[in-house]
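Here you go, one structure.
Note that one protein chain of the assembly has been removed; the remaining protein chains are unaltered in position.
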Amino acid sequence: METSINKKTSLDRKFDKLREREETGKPRKGIQNRALSKMLSNKLAVIGLVFVSIVIVASIIAPLICKYDPQKVNLRMILKPPSSEHILGTDKVGRDVYARIIYGGRISILVGLGSAIGAALIGVSIGAYTGYRGGWIDSLILRISEIVMAFPQIILVLLLVAILGQSLMNLMVIFTLTGWGGLFRMTRAQMLSLREEEYVQALQAFGLSSFRISFKHVLPNALGPIMVNITLSTAMFILQEAGLSFLGLGVPLNIPTWGNILNVAIDLRILEDFWWVWMPVAGMISLFVLGINFIGDGLRDSTDPSLQG
Amino acid sequence: MNNNREIILKLKNVRTYFPVRKGVFKRTVGHIKAVDGVNLEIYRGETLGLVGESGCGKTTLGKSILQLVKATEGEIIYNDKNNERDLRKLNSEEMKDVRKKLQIVFQDPHSSLNPAFTVFGSLEDPLKIYGVKSKAERRRIIGDLLEAVNMRREQMDLYPHEFSGGQRQRIGIARALCIDPDLIVLDEAVSALDVSIQAQVLQLLKKIKEERNLTYVFITHDLSVVEFVSDRVAVMYLGKIVELAMSEDLYENALHPYTKALLSAIPVADLDRRKERINLLGDVPNPINPPSGCPFHPRCSMSQDRCKIEVPHLINYSKDSNEHLAACHFIN
Partner (left out) sequence: MSLDKILSVRNLKTYFYTNNQCTKAVNGVSFDVKKGKTLCIVGESGCGKSVTAYSIMQLLPKLSRIEEGEIIYHSTNGDIRIDQLSRNGKKMRSLRGEDIAMIFQDPMTALNPVYSIGFQIGENLKYHTRLSNEEIKSKSIELLREMDIPIPDQRVLEFPHQFSGGMRQRAMIAMAMACSPKILIADEPTTALDVTIQAQIFELMNKLKQDHETAIILITHDMGVVTELADDVVVMYMGNIVESGSIEEVLRSPAHPYTKALLNSIPVLGRGKNQEIKPIRGSTPDPLNRPKGCQFMPRCDFSDDKCLTVPLAVELSETHTTRCWYSDKILQDE
């Protein structure tokens, strides 16, 4: 008789608990909605969600939590280290660093989210219709998107900034124009597979127009990955804006954004001796983008139907 | 049954070919001859069974009738109150008018309903398009439809994933009924269901047909079900109809060698009816490269030289008023 010793693994113990719950007829506790419960069990996603929410709320209620006007120049308080007066010290012209970061968040988040949503609106609408219809229009727009995406985005942005000039609005328009390609292709890919579903054929049998079928009936099913992509695009645009503003090519310097606050770090002296001017901002950018990425990962895991558990 | 001989749909030499494209420039190198010359008359009020194995073209034929797939050649003439129209020649406005009358129920209960909408949401759109303006009226109609398929009115606010396969199939049937069609194509409508649920749905289909005076085209590969459900049965092989007869005549007196082999191959759940199996050689053929002459000749035990060259036509072998057509050179 062959036997082997059955060790009780931690998996086994988990199973025992579930079995006991089933047999004693306890009702299913916790959250019923599977997507929500999966999202909340992903600790990183929760941390990201909390952090990002705090930052967004802070930037909205900025006037309530900042003592100083971020634009106010105070030549008597140049480059002062953190103190009870200025929590994060002052910058090269005496402006309160803390206030600049909070107010700067407004613009950075606006640019990031705004561009992501703008790119999504264009990319998703076009992708939904052409992906569903197919034919020559689909091929044409596909080629156009490939051309746009073939350019390194930074180069394209620099080119357009040089042509259109620097301003907040221009930057958002440029980001949208260069960034719609990714979402277009993703939406199109979703539509290509979803349009073969039987309920789509049933709708065709009713003579509904392609427009109606693709937008009203099929697109809602494609939204899962699209939402994930929007969150991750936001992160990407924030980083891009920061990068450009750091180089002085993004939002003009008079409007504070995280990127152009960081701009001062080009000066080696500031970098070495006056850490409070650039390190908090750099940390804020990193943590915020990381937080968004965690949220995106959590969203993706929770909406993916193939993952077990 | 055959006293009501009004023809509702007439198919003349219908062919549906799908081009096979290869290479960078997508040159057409051949065609999949899914439907390869079908002539058929469907009578109002009957259930016509369309049977065959995979690749025979039955599903493509069903979809070609509904113009979900465009037939390449032939005429599909729909007769509506003595107004005959060739569906292939209609523009989209005229076709929309006809679509009210021709509907389809699909096989897979999992993808046949939009998971993002409630039952009400899925069903109200067609009603909106066809002129039911008030929401209250739409709710009333959908409620009536759900009751007609033995479900409860309140269930219209639930989502597809909250229903079982059998229930989803019934919702699919309710959807096909929502704008009052004349003819419904049932494309393997019970094949994906559990056996005991199949019976429920079949009974339901019978009831609805009688109540609303519908015509069914029942596409399936399951001959036991078709025998039970159909008035007439058409057997398809590689895009052609090889035999067409009244249901009883087909089962008692099959003429075409393929039909005989098919009938003998089916496992029967009755110990007293197990019979000698006719085993066919080879595999179900590929519609890209159909054999010359009679499409069945490579697998037929009776095939001779003539079969390789000449395509047999459907000839009526019946002595009474009911037709029994078969396409074979060697029926006496």
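Per-chain numbering from 1; labels A and B assigned in written order.
The working rule: a residue touches a chain if its C-beta (ideal position, glycine included) is under 8 Å from a C-beta of that chain, and two chains touch if they have at least 3 such contacts.
Just so we're clear, the structure is a prediction, and the values are computed from it rather than from any experiment.
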item	value
Among A:Asp12, A:Glu85, A:Glu146 or A:Asp267, the residue in touch with the chain that has been omitted	A:Asp12
Omitted-chain contact residue, chosen from B:Lys26, B:Lys133 or B:Arg273	B:Arg273
Hidden-chain contact residue, picked from the options B:Thr16, B:Gln67, B:Ser112 or B:Ser247	B:Ser247
Contact partner of the left-out chain, one of B:Val119, B:Met156, B:Ile171 or B:Ile197	B:Ile197
In chain A, positions touching the absent partner	1-4, 6, 11-12, 14-15, 18-19, 21-23, 28, 30, 34, 308-309
For chain B, the residues touching the chain missing from this view	53-54, 164, 166-167, 194-200, 202-203, 221, 223-225, 227-231, 247-248, 251, 261-271, 273-274, 277, 279-280, 283-284
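Simple rule for what comes next: only the chains that are shown with their structure count from here on.
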item	value
Between chain B and chain A, distance of the C-alpha-averaged centres to the nearest whole Å	49
Chain A-touching residues of chain B, taken from the complex the two chains share	63, 66, 68, 92, 95-96, 99, 102-104, 106-108, 111-117, 122, 125-126, 129, 172, 175-176, 179
Touching residues (chain side chain A, partner chain B) in the complex	197-199, 201-208, 212, 216-217, 220-221
